[in-house]
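What you see is part of a larger complex, with each chain still in position.
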Amino acid sequence: MKLSCLIEAQQLDVANIFFLFAKAEELRKKQERPLQGKILTTLFYEPSTRTRLSFESAMLRLGGGVISTENAKEFSSAIKGESLEDTARVVSKYCDIIVIRHYEEGSAKRVASVSSVPVINAGDGAGQHPTQALLDLYTIWREIGRIEHFTIALVGDLKYGRTVRSLCYLLGKFHGIKIIFVSPASLAIKEDIKDYLQRHSVGFEEETNFYKALPQADIIYMTRIQKERMQEGEYEMVKNRYSITSESLAFVRTDARVLHPLPHTEEISLPLDVEEKDPRIAYFREVENGLYIRMALIAHLLEK
Amino acid sequence: MKLSCLIEAQQLDVANIFFLFAKAEELRKKQERPLQGKILTTLFYEPSTRTRLSFESAMLRLGGGVISTENAKEFSSAIKGESLEDTARVVSKYCDIIVIRHYEEGSAKRVASVSSVPVINAGDGAGQHPTQALLDLYTIWREIGRIEHFTIALVGDLKYGRTVRSLCYLLGKFHGIKIIFVSPASLAIKEDIKDYLQRHSVGFEEETNFYKALPQADIIYMTRIQKERMQEGEYEMVKNRYSITSESLAFVRTDARVLHPLPHTEEISLPLDVEEKDPRIAYFREVENGLYIRMALIAHLLEK
């Protein structure tokens, strides 16, 4: 079924996902500019320059134009007490599609409920960031040639990490996947995700030993360690035990891939030439995949 | 006569106004991109995201490109002591048209005096915001089919409201208009506007009772209540007595229209479905009209 907005990963079904992959592959090959005359708004209530630039680049590559604010919180209208819904109604008159980033969970849904144009959620608080999950999945598919019958290690802060949660929702739609959650006990994945996976018959296990998980995985999905969320001592421990270094990379299979939603900090610490030349290091290709899958999504939402 | 800049509402005569309406209607119908290769600068010395996005969208719809700053006050050059005139001279080398927003009255005129390209005033301090007045007038014309022989209630803070003042200048150019100024005595319209209307033979009266004015008006033009400008107690009083609610809307004629320059706060408080479906609620159409009339103005100023 054709999507009218993309607010959360659960909206995507297997057909949508493969349709978008096909579209992304097509856009990668040919330079077309089908959206000439169309306008995308990046309506950002908090800065996320990387995500904003990715969406804006996607729209420009498609031939469209962009209007933008990264400062919508200071939106004169927001200060003057206008509701988010009214702002959305107004902005939707100025453009053909809205990409919203907000600090409050549920905001993207509120915007979509009143907007006269399609809306894409580019992250709303502790909520979702569905295009990140989509580009992660697209990268897996491109890198290992399938999105079923593989083992994925999800590593790091699984308790608070938004991307891991959204990715699990998508993984639940495919067959023969085994997840290894790798984290210290204090940052383990929450019960709701485990319940979801059980309901969808996705096998998973929890593992605190990074080195035991590494050789089993086709995909090692690293996440950023957020120092500020951790107890004293916890940060050093995570950084030392759960990071990709020249040493731990030796435990990664030659046909496996290391992904990361980026930016990364000390949880990945590799020499420059390894990062640039080792085929297992896939996260910069992941960035590029993000561009194409967002192009595909925008084009899909704006097609008649 | 062809305009070279738009700095204040008084510059517009009846011919200009109808010419711009005609152009806006034309642009609404067909997707042309006559300004390919042209560049508009939004040079904003204070943020006004809504206004900025509206102008930028207008330029992109016309096929042109946009360069932009909402932070011109922190303009490195401003900090370094460059005059506004020199900034204008420099910026005018980079583009084909400048839209300026400034916190000081008279700034737009100063910019226009040295710019080598057309300049549009998008609000300068307590001064003018002529495209707002123009889009209000265009909305009246579209909604009731004429801009003469009608009654308009101007409601709210008439003392400080910039939009009401600019709109009065335009209304003075047409025949058979009756204005009802509706406000508490402490926020009444100033004498200079009353003098202007008298000189231009526009009938007006002042009314403190909102409910008496409502049934007489073809157009109810609401304005935002700015709490911070009011005495203690005044705010509550205005909010309760001068607001459009389900109750007061019952006093509005079925062929009348409610306008508002937006953003609105508590001076309009209607259920969502009324706001979206009642044909009398015209302020979201007004937003869209703003886009088309700004397209018309930009196209007009850039035509040879």
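Each chain gets a letter, A and B, in the order it is written, and its residues are counted from 1.
Quick note on the criterion: a residue touches a chain if its C-beta (ideal position, glycine included) is under 8 Å from a C-beta of that chain, and two chains touch if they have at least 3 such contacts.
All values derive from a computational prediction rather than experimental measurement.
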{"item": "Homo-oligomer size of the whole complex, from 2 visible chains", "value": "3"}
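The working rule: only the chains that are shown with their structure count from here on.
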{"item": "Between chain B and chain A, distance of the C-alpha-averaged centres to the nearest whole Å", "value": "41"}
{"item": "Partner chain A, residues of chain B touching it in the complex", "value": "31, 33, 47-50, 52-54, 56-57, 60-61, 63, 66, 70, 224, 262-266, 272, 284, 287-288, 291"}
{"item": "List of chain A residues in touch with chain B within their complex", "value": "36-37, 39, 41, 65, 67, 69, 71-72, 74-77, 80-82, 85-87, 89-91, 93-95, 114"}
